[in-house]
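For this view, one protein chain was removed and the others were kept in their places.
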């Protein structure tokens, strides 16, 4: 079931990737490339750093699904733009699956919990960041959206849950649910990072810190 | 002969890399780095994803040629700027060789045709995109130039030609010629993507799609 949900997630990522890129580039070729990068970019960086074969070299179905999602987004652009909220929730499901699955993959090559958390995060946000850099949009790291923090919290919770709960399947499900619920809350109430988690650099200091 | 043409291509890529970057940075050090990245960046990403040794680690001559091309571009800057059109055609020859050679390399490590097409594309456009991101210029994916699509079409044609034509050498030559001719036509007539291959997002939709 997770495998099928993973394929749906790739499809949804490609759609949101195309919708996010369309203000910057409108031709189908660039949109398909950016949709594909949004879908498989994070997992590609993860696999390269872990030195395991990049997943879509052996499971090319992921590329086909991402291309299909991108073309669907191109053809049904206005309809999908109107249902962007539904897509955001589907994206939240996808990202929670991807992040925890990335941690399982890291554990399977004997990575420690810290590495696994980083891989969960890279897989969750890497594709979207790559897309934004290539499309010339402000990326997650400079936006105010609560996107990465829910993933980080869920990824940190997972190794703890693995110790507390009786079986790995439950831990995995709880960690995914945790990410999804935090992300859904952020979408629903349009949550932002609280103010005390921000620095307020002085104007003068900003210029001097230009290293 | 292809090997020698490949070296010439690297030299030309470095020159076009320097010319493209010069509006953004003017010092020789940055220009050589950006020329080098334009030349060998795409092939580096390809090799890292395919998990084969990066080509310039073993064939360091490519780096020397790219540095020589970058320095030549620095010294003969104004003359080369005036002959930019000749350089664009040489770049088109280079890119057609690089893309199809990248597909051969992918086949040689048992990649399927889909992976090979992606590797041909990455090798053809990866270096230029990396350069543009680092130089702070709009890249291929957001520009209107017909650069990537000819490469994509040629790369998709190659596996089909391999089945249709009697020997691989002919298929390779025809695929390269196909890329070169489409690219040359795009340069000569300043072709753009036709309108029906563009989405036209609504203003309101663009803001909502800001995921």
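In order of appearance the chains are A and B, and numbering begins at 1 in each one.
Heads up, the rule we're going with is that a residue touches a chain if its C-beta (ideal position, glycine included) is under 8 Å from a C-beta of that chain, and two chains touch if they have at least 3 such contacts.
This one's a predicted model, so the numbers in the text were calculated from it and none came from an experiment.
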item	value
Sole residue of A:31, A:118 or A:135 that reaches the chain not shown, by the stated touch rule	A:118
Of B:4, B:27 or B:167, the residue in touch with the unshown chain	B:27
Given A:50, A:93 or A:187, the one touching the chain that is not displayed	A:50
Hidden partner chain, touching residue among B:44, B:123 or B:172	B:44
On chain A, residues whose C-beta touches the chain left out of the figure	48-51, 111-112, 114-115, 118, 129, 133, 138-142, 144, 148-149, 152, 193, 197-202, 205-206, 208-211
For chain B, residues in touch with the removed chain	16, 19-20, 22-31, 33-34, 44, 48, 51, 53-54, 56-57, 60, 63-64, 74, 77-78, 81-82, 84, 87-88, 91, 133-136
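Here is the rule we use: only the chains that are shown with their structure count from here on.
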item	value
Euclidean distance of C-alpha centroids - chain A vs chain B, Å	28
